[in-house]
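Presented below is the structure to which this report refers.
Of the protein chains in this complex, one is absent; all others appear in place.
Now for chain A:
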């Protein structure tokens, strides 16, 4: 799609409006049906009477929606950065070992330290994701050329395989760990309240802010390393910084919600389709598109599953798989 700068800017405004609408849906709709006036009353009456409707609105839905926005944005941007820096259209946080590292650390917390509860897993998952990223990067950095995209992909796959085999070996023998991990591993926004939101929000906000500044560098890398170098870019440094940023964004998001698939993979392609190949636009587009997709999927899971809920990871897999097939089928979309 050929678009001019004002058109792209207008697109961003439209996306903002859509995100606001979806966020409104996410607060007003859910597995419990609450009349709109009651929701508005709860929102307008923050310190007021505690009723179940106000508790559900303010303590369940609002933090969940905010977390969905932040985590979604982080995963979308992390995916876009990774696809740019590795020049691999199939890259997402999973290939950097983030999910495997986080899962391994959660299992470690359950089996060895006997710790339970999403609130504590967050920090173990974060640490695991960070450690796995460092490991992947340092393995890929060995040798003369440094961390090339191919070596990163290989090292990511190797570390992921290694961590997953250890994780499976442990959960095969420990039913408790299996049960805990089973829930964590689907990816969900349920049961995450204010403490988790305030815990990860600073990391996510910082990461999102920094990521907006790396569009130019990614544009340079997209032309190939030699060209980028010719343009005066310090390729190794850019790559390392981008990886640190992805670890921060995807690590914090994964820690809070569990591994959420497809968002990081699919959304950057949608963004590219809408705004063209310039990363200075792809990044903000991804940042707005991803939470729209994530929140919509979450709302669908909550309304469709009532009186229970479907985990957002499940809904996303169902929704995004066809989109992904479309991307593969009409490859132009990726190379636009």
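Here is the rule we use: a contact is a pair of C-beta atoms (placed from the backbone, for glycine too) under 8 Å apart; a residue touches a chain by one contact, two chains touch by 3 or more; residues count from 1.
One rule holds for everything that comes next: contacts and distances are computed from a predicted model.
Novice: Given that one chain of this complex has been left out, which of "Succinate dehydrogenase / fumarate reductase cytochrome b subunit", "Stage V sporulation protein SpoVAD", "ABC transporter substrate-binding protein" or "STAS domain-containing protein" is its protein name according to UniProt?
Specialist: "ABC transporter substrate-binding protein"
Novice: Of the residues listed, A:158, A:205 or A:306, which one is in contact with the missing chain?
Specialist: A:306
Novice: Which residue, A:55, A:138, A:165 or A:198, contacts the hidden chain when the whole complex is considered?
Specialist: Considering all chains, including the one not shown, the answer is A:55.
Novice: With the full complex in mind, choose from A:42, A:118 or A:131 the residue touching the hidden chain.
Specialist: The missing chain is touched by A:118.
Novice: Which residue numbers on chain A touch the omitted chain?
Specialist: Missing-chain contacts on chain A: residues 30-32, 52, 55-56, 59-61, 117-119, 173, 175, 183, 188, 190-191, 193, 195, 302, 305-309, 311.
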